[in-house]
Structures are given as C-alpha cells and as structure tokens.
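With one protein chain held back, the other chains of the complex are shown just where they sit.
And then chain A:
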Amino acid sequence: MLRLLTRVTLGATARDGDLAAENQADNDAPLHDDEGDDLNLHHFEAPDHPQIGAIHESDHDHDIYDDSSTDIESESEDVDLRENLLTTRHHHRSRHSSNRVIVNRSNKHKRKQMRLTSRKRHVVASTNGSQLSYHHPTIQAKQNQMYLITTLLPNQPEQTEENLINKKLPKELLLRVFSYLDIVSLCRSAQVCRSWNTLAMDGSNWMQVDLFRFQKDIRASVVESLARRCGGFLKVLSLRGCENIQDSALRSFALKCNNIERLYLNKCKRISDDTTEYLGLYCHRLVTLDLENCVQITDKTLKYLSNGCKYLQELNISWCMNVTDKGLRMIIEECPNLQSLFCKGCEAITSNCFAQLAPENLAQLHSLNLFSCVNVIDETVEDIANNCPNLEYLCLSNCREITDRSLVALSQSCTKLKDLELALCSNLTDVGFMQLAKTCHDLERMDLEDCNQITDLTLHSLNVGCPHISSLSLSHCELLTDTGLAELCGSHFDIIQVLELDNCPLITDAAFEFMKPLRTLERIDLYDCQQISKDAIRKFKAIRPEVEVQAYFAPNTPPTTTPPSRQGICRCCVIL
C-alpha cells in the first residue's frame, strides 16, 4: 500500500498514462459481452500484474437481491475507507514536493492542454447552447445522458483523446472514486483497463466485503480468492447465508486475513469447529463474530475463541444447540471485553450457566439474549442480574419458567435496562412489573407479549416509573382495558412511537380518543381486537393519516344461497 501511495503522490499517473498509451496501439481488443447470469470470479494473469481477479455479477442477480442488506455496515465501512484515504492525504501533505510534481506535470503537458482547450470549449459551448444539430442524434442523446461529465470527456466519435480520466486525474482521486463503488462495480472497473485493475483491486477498497446478496453462489474458491486479494486489509466480512462455504475456505481465509475484526458467518451451516480453531489461532483482533445457525459448532469453538480472541466484544451463537455451559463459561471468563452475547435457542445451556462467576466477568456486558433458552429459571436471572450491572438489553422471551422473582432481581441490579423482552413469560404478574418500574427508569422498549396475567396495574406502574417508554408490545395481554391505556397515553403522549395491542379483547373504540393526541405515534397493531370497529379505525386514520394502523377484518361471509330445488325432476326425466 505504501508503495502505491508513493506512486500516487510521486506522480505515477504520467508514467502509467504513457504505458497505457503505448499499450493502446495494439489493443483494439473486441469487447466481450457481459450477459453472464452468475457470479464469476476472474483470475487473470497479466505481464505487469501477476494477480488480477475480478468478480462479475450480472444485473439479473442485482435485481433479485435486496441491496439494503449490503448497507448494514456501510457506515463503518465508509469510516474505514475514509481512514485509509486520510492516510493517503497525510502522506500527500507530508510531501509538499509531491504536489509540485503534479503541478509541474501539468506544465509539462501545457501544449497538449492548450490544443485540448479549444476543442473542449467548443464542446462546452455546444452543450450549453443546445446547438448540437451537427451531431448524430444518438451521440446527442448520449451527450444528454452524460450529465455533467461532458466538459471533461469530449464525446465525439472522431475524438482521439481517449483515457482522459487516466491521463488527467491523479490516481489518488481515482482511488477515492473507487472507494464509493460497490463490489460489483469495482470488479467491473477492474476489467476496464490495467491501471484501473490495479486501483480497483487495491486492498483499501476491500476492507469491508458483504457477500450476502450472492449467498449460495459463493463457493470456496471465491472466499479463497478474496482472502488472497484482500489479505491484511480486510476488516469486515459478511458471509451471511453463504451455505456452500466450508471449513477449508475459511481456514485459508483465517490464515491470510489476520486483521479481520468483524466476521459474520450467519447460516454458514457447513462450518464446524475446524474453522474457529484457525480463527482462534490467527485472528486475534476479532471483535465481532456471528455464528448464528452454524449448527455444527460445539464447545470446542468457544474454547478456541476464548484462547485466541481476547478482544471479542460481540458473539452470536444463537441456535447452536451443541453449545453447553462449559463452552459459554470459557468465553465469559476469558473475554473480558464481551459486550454482547446472543444465545437464542441454545437449549443445552442449563440454569447454572451464570452461577458463581467472578465479579469482573461480564462486567461490560450490555446486551444479552437468551430467547428460548428453556432451562433459564429465576436463579439464572438472579445470577445474570448480579453479574451484569451494565445490562441495557435483555431478552428472556420464551423462558417460560421465570416468575416475578426474576423481575425483582433485575430491578435490584440492572437499573440501566433500556430494552426488555419478556414475551411468552406468562408467569409474570403485576407485582413483578411494579417492582421493576420502581428502579428501572430508563426503560424505552418493552415486549410483554402474552404476559397474560398483567392488568392495568402494570401499565400504571410503567406510567409512573418509566417516563421514556416509546415502544410497548402488549399483544395477548387480555386483561388490559381502556383505562390503563388511557393513563399511559396521557402521560407519554409525546414519546410513544409503537403500540402493539393485538388480541386485547377489552380494548374498545374509545381507545382511539386518547391515541389521537400521541404526537410521535408511528404504528399501532390492532389485529383481532374484537371491540375495535372498522369504522373507528377509518375515523382515526382520517385524523392521523401518517400513523400505520395494522388491523384485519375478515370479509363478511357471503349469505348462503339456497340450493336450487330440484322438484323431483332428475336428468333422465328431462331427457325423456
């Protein structure tokens, strides 16, 4: 990279430009047709670039997958890229002489530019004045398409001045342009010409790679190529849903990309402890590891990680059924920076998993998800509460054994809780929530779906104790009435955003009266509320059209038509 930067700052443009110009002479190569339907990984040998690889993906694929998935980490990616470019500029600034080289270079080509200027002005004038009649119609259309670039790139068929971008633009700037492209466009750029290949395949553009949209198309070879291409540059890799990836590919990846910080292997079902062994051995900087649905992994994985990845902050081992207390405790005890632990559906975890931990273990944990960990009981929650004073997010949904004791424990220790999910914990009652609301004043979001013993008393205590609640799910809380809701809406009128009230049979049309003033309301769920009428919803929507009201009313069953009376005439009688 440093070499590249040096080349960039010392004006390699001219040198490469000349090289490109030399190559142009014998390069009337036919352009190939890019109609392929599959993701392709090109490996390509060229005289001056021993490794040129490119992934190509057609527009067809592009349309199928949702782009949004690639944006999840885009912000942090951008930061990384920017950091890298910043390095470039620091380097640039530290050598002011290099700027002079660029200036001098421009002087060197002054004569050429002078010649160019007149032509360029001509084009500019014609574009601005719309006097393009002497152009061919298709060219004119193209010129219109070209938006602003016309001034830079004369678009005349007889124009001989090609590769203007390469000749005029500092490579640093082109590198910046490439930093904005997604991986498909980067790979296409790499096939445009050799100098672009070098820049597009520069590691700084490949610090973050998300292959989610290709999923099953990603084979081992792609990962291996990527690892070779990116090497130590790669910091974030998402292979979510890439089910064809096997241990061998990820092992060679771990060997080459030692600096990986965030690795998402969600649903890579084929990987096993062999992969994590290499991760533990070589990728010591790992901060985030997502192994959700990697069903083959066992406690060995957690042992390797606890030995090698001491900086681990976020770990997701959801639905890895083979993980037991032993493995989890190793992680908890050896990774002091652990902030987020997701163990959804890890049914092998027992009730003693968090018992007798040292006070410093889990001290930094702020997110814990034990969704559907069936063995969790009140004692487990008490252990958690004692060890995790900084907990902000806790999900105990579908831990059906827990009772008000758990809520009391949480209220005593975890006073920083902001997000609490307790769906399907039907043993919880008003008593627990009253206790919780006394101390956990920061609660912002609560999921109490199917806590069907709670009454308006719970709403009252939340109303008093938790002024920041903005999202509340009360689905299937069948004892709640308009009174409780009215009180909550009255005091939280400028903060509530989401209310889920589906299957609350006692909520009536009157509820709309106090939901109208909720200024920040975005969504209400009212499925199967028998006392809510279609008419009331319509009136409410007329007043608050921006609020999304989710409700469903089955169409009226059509009146049963009386079967035609046969009057004793059968078919054969008619015929006869």
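Everything that follows uses one rule, which is that a residue touches a chain if its C-beta (ideal position, glycine included) is under 8 Å from a C-beta of that chain, and two chains touch if they have at least 3 such contacts; residues count from 1.
Heads up, the rule we're going with is that contacts and distances are computed from a predicted model.
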Omitted chain, identified by the protein name its UniProt record gives, among "Serine/threonine protein kinase", "Protein CBG13792", "E3 ubiquitin ligase complex SCF subunit" or "SKP1-like protein"
"SKP1-like protein"
Residue positions on chain A contacting the omitted chain are 20, 23-24, 26-27, 29-34, 36-44, 46, 50-51, 53, 56, 59, 62, 71, 74-75, 77-79, 82-83, 86, 89, 92-93, 96, 99-100, 102-103, 106, 113, 116-117, 120-121, 124, 128, 142, 145-155, 159, 161-166, 168-170, 172-174, 176-177, 180-182, 184-185, 188-189, 191-196, 217, 219, 221-222, 224-225, 228, 252
